[in-house]
Structure formats: structure tokens, C-alpha cells
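With one protein chain withheld, the remaining protein chains of the complex are depicted in position.
Letters are used for the chains, namely A, B and C, taken in the order the chains are written, and counting of residues starts over at 1 for each.
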């Protein structure tokens, strides 16, 4: 589970990667329970990206998988996905852009394409 | 972010455009945070249009794009769209009919087809 | 039930009264079903006032009473009030600042004290 120092290092690397892409993003680091450890929204990233970055990270931590893996599984069944989303109050987001941390927790990004978001997360995890 | 005088001018032009089309609509003006500045429902527009006009405007402000752009992106992925809608308590509406304002905020309309709604919003923005 | 022309006249009088008080407010006009007909937020009124003005108006229309009457009734029983608020998704607000319209619907204001809000609504109804 990332401590604050680790989370800051992840965010610094991720923000640098997003800047290199020229895509403003929100990036969220969550613990093994899906709760925020740290979140940053880059200048120019729309506010809706904060909830999406967090949701993807929640999803990755909650299943201990890349969030992209849920696109094909639960996400391919809209009725089931809608139920999981509803019961988790919207936190379940079966969409590429978050990766689990080996020690627990996850990192999610939003603002670019799903691939860009995941690339930025991967750079952040280092 | 529109002040009340700007919002009234937008609404006056938009209502005139909707009257010219003969289609009663609700029209919502929101600030850069998606919160209402002003809303009007024309006579004959069903009450459900008020929430939809607001939702489209929220979506446009929240992503700084025409709401139609979300039809093809997030909106084309039902499981992801459902998640964003749920986490935003229903405000996310990936549907044509709202445009962002250059200075922040957005305008949304509901009551006609998506194209009619967007035309009325465009006339309102002037 | 107010049509848009009536709602605009109510808002114009109410905004003038709030300006005379020097208190920026949000003012909402709802129909007999509690749904928005028109809403305006004056420059300087915080965004939270939009939901509160609407909630008070909803409450007044929903009980066909001044919203202040609900402070003493349901509002004096927190558990009951909480239940009514929850089942109405927050629209029930037992707080002074809204008055019913004789023909159905109501007007609510938020931004000042409960008395100021109600005075502005009274001026708006004319």
C-alpha cells in the first residue's frame, strides 16, 4: 500500500509523462481499499477527469488487475456492469487507464485516450 | 464564467431560436464548475427537459467539449458511460445539445432533436 | 402554474428586491410538480444557493404552504425530516424562504437569512 512519499513520487513521474505527451490529466493513487492517498489534477484537465481517474484506480485496486481487464469481463455485460457500478456508487469503471501496485493499491489516470492514460500510469509506477 | 447578464442574453437568444423552430425547450447555463447560473423552461416543454438541459451543460463544462463529442467517446462504451453517470449522480449525459463557453461554463438545451438542441444553443451563444 | 413570462416577471422583481437589500441570492420558480420553470443566480451568490433555492421552492409547492411552515412541523422531527429529505433525494428543505403561488407552484430564494429570502420571494410574487 503506497505511503504518501511513494504516492508523491508516482504522481511526479506520471505528471512528467503526461506533460511529455502534452495531455493534461488527473491522476489518482489509491490504497488497497480503493481510498485516495493522493490525487493531482494538472492545469487544463477538465474537472470530470478527477472522478474518472479515481474510479479507474478504485476498479484496479478492487480487482487487483489493470482496469482494462474489466472492459472485456464485467464491462462487456452492460447490465452486470451497471449493477456493479451502482452498488459501488459509481466507483466501478471498467475502462483502460489504471494499473495495480504490487504492494496493494493502484494508480489511475484520465484525460487522454485509454492507452495514453495507462502509459502515464505505467510511467508513474516506474 | 458567465455572469447573470450574459446568461440572460444567452437565454433570450436561445429561446428566440427555439421559438423560430417551433420547438419548446429547456435551456440551462452553467458555470465552469457545472453549477446553474440560469435556466428557463419554455411553455410546453415537458419538465424532464430541465434536468436533461442541465445534464448536457454539466457534461460540456465538465469535459470542455461539445456534449456531442461524448456520444462517440465515453458514450459509446455503455459500461463506462454508466459509471461516469453514476459517480456524477446523473449529471453526465453523453448526448448532443450543449456547447462550452470560451470563458468557461457551458449552455445546454433539451426538447428537440439533438441537432435542434445544439442549433439553439449555438444561437444562444451568438 | 407559472408560465415562462410570469416566471421572468417574478425573477425580475425578486432580483430587484435582493439588489435593494444588497444580498446576492439564487431564486427559483417551480411549477405545481416542483419542477423548475426558471432559475437565476445573481453575481456573487455562492453556487450552493442554487440547490437550496430550488429545494425550498420544491418544499413549498409540495405542501402548498410557505416553506417556513415545515420548520415547525416535519422539520421539528429530525428523523422524520431526514426520511422525507432522503426519499425526495434532498429536495425537501424545511426552511424559511419560499412561498406558494396561488395558481400552483412556488418561488424560493437562498443567499440571505430566512427572513430576507422570504421577503425577496414576496416581492417577486408581487
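In this text, a contact is a pair of C-beta atoms (placed from the backbone, for glycine too) under 8 Å apart; a residue touches a chain by one contact, two chains touch by 3 or more.
Keep in mind it's a predicted model, so treat the numbers as computed, not measured.
*Asks:* Could you pull out which residues of subunit C are in touch with the chain that's been left out?
*Replies:* Touch set of subunit C with respect to the missing chain: 46-48, 51-52, 55, 71, 74-78, 81-82, 85-86, 89-95.
*Asks:* Which residue numbers on subunit B touch the omitted chain?
*Replies:* Looking at subunit B, the ones touching the missing chain are residues 31-35, 89.
*Asks:* Could you list which residues of subunit A touch the chain missing from the display?
*Replies:* Considering the whole complex, subunit A reaches the absent chain at 3-4, 7-8, 15, 26, 31, 33, 35-43, 47, 50.
We adopt the following convention: only the chains that are shown with their structure count from here on.
*Asks:* If every chain is a node and each touching pair gets an edge, what shape is that graph: line, ring, star, complete or other?
*Replies:* Looks like a simple chain-to-chain line, open at both ends.
*Asks:* For the two copies subunit A and subunit B, what rotation in degrees overlays their C-alpha atoms? Round to the nearest 5.
*Replies:* To map subunit A onto subunit B, rotate by about 85 degrees.
*Asks:* Mind checking the centre-to-centre distance between subunit A and subunit C? Centres are C-alpha means, answer in whole Å.
*Replies:* 40
*Asks:* Distance-wise, how many Å sit between the C-alpha centres of subunit B and subunit C, to the nearest whole number?
*Replies:* The mean C-alpha positions of subunit B and subunit C differ by 23 Å.
*Asks:* Going through subunit A residue by residue, note those that touch at least 2 other chains and give them in order.
*Replies:* Not one residue of subunit A touches more than one other chain, so the list is empty.
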